[in-house]
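A single protein chain has been omitted from the complex, and every remaining protein chain is retained in its original position.
Up next, chain A:
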Amino acid sequence: MRTKDLVTTAISNTFRSKLRTTLTVLAIFVGAFTLTLTNAVGAGVSQYVDAQVGALGSPDVFIITQASDATAAGDGPVEYDASSSASVSSNQGPPGTTTKALTDTDLATIGDTAGIESVDPIRSVQPDYIEYDSGIPYEFSINATSAVTTADLTAGAQLDGGASEAQLVLPDTFVTPLGFASADDAVGASVSIGITDILGETHVVDATVVGVSLESLLAAGAGANDALIAELADAQSGGIDTAVTSYGVAVAHFDTALSADAVTALKADLATAGYTASTIEDQLGAVQTVINGIVGVLNAFAVIALIAAAFGIINTLLMSVQERTREIGLMKAMGMSGGKVYTLFSLEAIVIGFLGSAIGAGVAIALGSALSAVLSQGLLAGLPGLNILVFEPASVAFVIGLVMLIAFLSGTLPAQRAAKQNPIESLRYE
């Protein structure tokens, strides 16, 4: 029998017992539908997280603090040491956490570590408001690490760290209140930022909007380049040299060519030197682990549904083999080899699997896309940029392939039974 004939025969045999096939296909449908959706949720959420990671920082960046000196209970108070005991508030860890400050010496040490290309302290500035064209001023904050981050832009361009011009990436929620017609309209505009110095005097700094970003879940505030932050910091200090040479956090760039192992080694080097270095991935690792865990559990449920469906396939095909005993016997009597009979029944299983998975995936994509659109307008409107369901062609194809494989495996037992049938036994009269 030719392969083409085997396939067409298998397809037409599948439709011979319509009700039975439909029910089996339905069982597979449920599994494939669920698996496609859970995969899509996983893809959607990790895509969103990736965008958020981008908002937090580049992949070639360490966020460095002094190693935590939290003393273990029972060690007693630590003796004061003027050279190292200055603490600063830090955004690493729970609110209110303080870490030992990094001094210029520390920065030099870090900078000298092999593998680190540059190190910059993070200077935080607290602007009061932002206004455009002498309109209504709005309260405003700047993300201290924005100079090293990649914003999730809706318009314009990323900040240029090397530019001498003061640049700003505006959160898109500010676009309309400030009086811009659209995000594109805001790009290139000059806005004024008000900031109060340590003596209580208000200064105004002008900055150019170079981009508009989506609000990020993990990094609040506008983005400012080094030039703007320096200008604001100068304004904030009120012209007085506060001689603050201690910083809570520093940002270090390392060689992007480093392998994961080398990065780990570099971290260890810094740890021996007494610094805690963490990449953005480290900081988000926990979040991603949780998300992957949830998606994994959902996938497991879908696979359980598929295993249940697999028994459905076995049952259906066994019934089919039973029902078609005569037909199989006849085909074997007429010279069809056991191997071809096996192939025929395996193909029938695969056809059932394909039908169930293709319909399941198709319906999942149709329903999921509609649902995703509705959710992003409603329930999930607070998380701009989040498409809860992302259907990647590769993962949909993987689901269909997986279900067809499961179907093939389920078909082995019935197909073997059919292949082994003795034509005489099968054709014996009752």
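Here is the rule we use: contacts are C-beta pairs under 8 Å (C-beta built on N, C-alpha and C of every residue); 3 or more make two chains touch, one makes a residue touch a chain; residues count from 1.
Operating definition for what follows: contacts and distances are computed from a predicted model.
> The complex lacks one chain in this depiction; which UniProt name from "DsbA family oxidoreductase", "3-oxoacyl-ACP reductase", "Carbon-monoxide dehydrogenase small subunit" or "ABC transporter ATP-binding protein" does that chain carry?
"ABC transporter ATP-binding protein"
> Of A:336, A:365 or A:402, which residue touches the hidden chain?
Only one of A:336, A:365 or A:402 touches the chain omitted from view, namely A:336.
> Since one chain has been left out of the picture, which residues of chain A touch it in the full complex?
Considering the whole complex, chain A reaches the absent chain at 1-2, 5, 9, 12, 16, 326-327, 329-331, 333-337, 340, 423-424, 427, 429.
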